[in-house]
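Note that one protein chain of the assembly has been removed; the remaining protein chains are unaltered in position.
Residue numbering begins at 1 within each chain, and the chains themselves are lettered A and B in the order written.
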Amino acid sequence: MKKLLLPIIFVLFLSSCSLPQKDDGKVTTDFYAMDTPMILTAYGNTASIAIKEIKSEILELDKKFNRKSEDSELYKFNINGRVKVSDDLIDIVSKSKEISDATDGAFDITVSSIMDLWGFYDQNYTVPDDKDIQEKLKKVGYKHITIDGDLLTAITMLDLGGIAKGYASDKAMEILQKTGVSSAILSLGGNILAYGKRSDGSNWSVGIEDPIQTDKVIATLDISDKFVVTSGTYQRFFTENGVLYHHIIDPKTGYPADNNLTSVSVISDSGTVADGLSTGLFVMGLDKAREFLKAHPQIDAVFIDNDNTLYYTPSLDGILKTDANKVPLF
Amino acid sequence: MKNKVFIIIFATVLAITGTVSLYIMHRHTPQSIVLVKSDNKIIRRIDLAAVTSPYEFDVKSDYGYNTVYVSHNSIKIIDADCPDKICISHGELKSNYSPIVCLPHKLTIIYDDGNTDIDVIAN
Partner (left out) sequence: MNSKKLVFMAILLSLSLVIYIIEAQIPPLVPIPGFKIGLSNSITLFALATLKKRDALIILVLRIITASVFSGGMSAFLYSISGGMLCFIVEALIINLFTEKQLWIVSIFGAISHNIGQVLVAVLITKTPYIAWYIVPLTAISVITGLFIGILTTMLLLHSNGILKKSVKDINT
């Protein structure tokens, strides 16, 4: 009889025990802001404070930077063209100008008037007349923006859609540091901040969307304390007469950047830089972007072309994992 | 004597596991993100809440195929060439206590528990 007790206990144990429940102080929230879903997750004692603060910061920035909302600071600026504005708006515009300078105008927050022509503003997609594009192009250019103290001046309207989420993620990072959160993973509409490490001490794994099958992941990045931002043609586009027109407009031509790329992901220590450069490097194309990345070794990037081949900066060796074809950039 | 002891033991085991399984098999804890894993790799990550119009896709492996049907907040297998078709009779995914499994094809469908290889997707 006694011999049998052990197996019986074993069976009872196996059948009634539960899988270990995780209790690591995880706090998650999701909400809609900046025209896109936000998913914030943080771990630790101060996680709920940090998440609350980040959420209100994002909503606050959204109020200032949303050019669609009549109450926003940016909306008022776009009407007047010369206004005293908040520190945040000065800060984000001057950072945008820096990125424009660095990318030789490939990233430009004044391109919005042309985006509107194509209908990317109100989803009323159309291929505009070339004449209209050339007309609007005259006023496009980050050099037309001047900052004098808190006085902002421009001859054309500004759109911060290509940089506001990145800027907000930098603010989120500051809050995480201030509140002493140990680890967090934030997705601001696909702009990722992987802060600290997973509870098991390993790096966060950030997936890069497959541009062809967008519910699949084509590659992953094992990172910690980094921002990742992807710009892809698949995010917003329309087709007319069999031709695909996507939302990444080259500020020099006024037309969608046409260079065989489908997606560019930038990995950086700054969310603002990652956000701006994901557009900038896309517009530059593979060859110009290669020279840029050689000159800026602190920035990493992954490019995906029409054939789903991945081109990556060599320092991502061992960090970038994929089953797809991959080629180092240099 | 021995018989009686074992009748009691097995009756207890049956009562406990039976009750627990009725409880967990009927648990419905829907989540938004599901992972489709084939042969040990996550091949798809789907946000069920974001699905507006239903669609289906095939998961093909060396072992055979399964046709997965996805609609708003629901995922199930509707066709497969495995011998027992347990994955089809399982119906839609209800909770991670009863994941959709096709053992012969090494296919599983579970809710993302945040514990998988990919934490977040940049897009």
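As a working rule, a contact is a pair of C-beta atoms (placed from the backbone, for glycine too) under 8 Å apart; a residue touches a chain by one contact, two chains touch by 3 or more.
Worth saying up front: this structure is predicted, and the values here are computed from it rather than measured.
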Which of B:Q31, B:S71 or B:S98 contacts the chain that the document leaves out: B:S98
Subunit B residues touching the omitted chain (full complex): 2-3, 6, 10, 13-14, 17-18, 20-21, 24-25, 37, 40, 63, 83-87, 89-91, 96-99, 101-104, 106-108, 110
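In this text, only the chains that are shown with their structure count from here on.
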Interchain centroid distance [CA atoms averaged], subunit A/subunit B, Å: 33
Subunit B-touching residues of subunit A, taken from the complex the two chains share: 1, 8, 11-12, 15-16, 22, 26, 39, 41, 185, 187, 190-192, 194, 198, 204-209, 214-217, 220, 228-230, 232, 235, 265
Touch list for subunit B against partner subunit A, complex: 2, 5, 9, 13, 16-17, 20, 42-47, 114-115, 117-123
